[in-house]
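Every protein chain but one is kept in place in this view of the complex.
Then we have chain A:
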């Protein structure tokens, strides 16, 4: 009798059974950090045997493994995917992603997923609502009169600094208008709403700038989990490849973006690799312009990391050199709250 059960991967009796199934199917590159991040894992048992499994973290389905030996092909797969999507629907999650090997992309398409992009290592699909078409439809368009060269920038802006402002100004000098996409994933010291609000406040005087939430499609936990979790270089490489392809093939054409601007990244390894991959993937459809980072009076790089460290240390006075007045006032007003978030364990050294 087939039965769906929730697998507790913290249980030392369950974990090896689950790992063995995935390993026999050729899935073995999982890190403890990724496994710990899973919200739930389901297993399909037949005659006391674990024959299929799938997990979810947020709205992303992961670690799908199905043993199809002596079986009508597809039936176990459809059962386990039904179970995991229904569990997500119960949690009111109606927009679901999956990262998978390219050879399994078709199986997911048979159960209603749509492929967003693929590389030799991985395919990335979505299902449900709102989907990428809904996302693109709500992005405001620049009037046609604005000019032909529209630039795009993706930033976490945690928080918005003079460095971000400088990057936008450089983009404005070289193009007619600029879209600023703010990373949507809420995994930073400043919340998504706060980051977006500070970018809007810090660019309010710039007419040809539209600030947009990056949704699930730009450096989000769905497209680029390695940005938020400690990961190997190979993982960062393949995830950023998909992220860059989505920008090149879906976002840029819809928004008429011809050029993407990024800052040089002397300090973060992850962002460094990301910039390299962007340079390989984006052209010729989208040009990539790398802008040298802004330095302050004492020749130090202006970074949001520095700002967060000063907030943690309570040195708010000289922040005005690093951030625009709008960000500065926000930090002053919310210093206590930000401090509490850091004390509660919010990472400030990452991205």
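Everything that follows uses one rule, which is that a residue touches a chain if its C-beta (ideal position, glycine included) is under 8 Å from a C-beta of that chain, and two chains touch if they have at least 3 such contacts; residues count from 1.
One rule holds for everything that comes next: contacts and distances are computed from a predicted model.
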Handout entry: Chain excluded from display, named as in UniProt, from "Citrate lyase acyl carrier protein", "Putative membrane protein", "Proline reductase cluster protein PrdD" or "ATP-dependent Clp protease adapter protein ClpS"
Key = "Citrate lyase acyl carrier protein"
Exercise for the section: Would you indicate which residue among A:16, A:112 or A:253 is in contact with the undisplayed chain? Expected result: A:112
Exercise for the section: With the full complex in mind, choose from A:23, A:49 or A:129 the residue touching the hidden chain. Expected result: A:129
Fill in the blank from the handout: From A:41, A:62, A:79 or A:270, the answer for touching the chain not displayed is A:79
Handout entry: Touch list for chain A against the chain that is not drawn
Key = 75, 78-79, 81-82, 85-86, 89, 92, 94, 110-112, 127-130
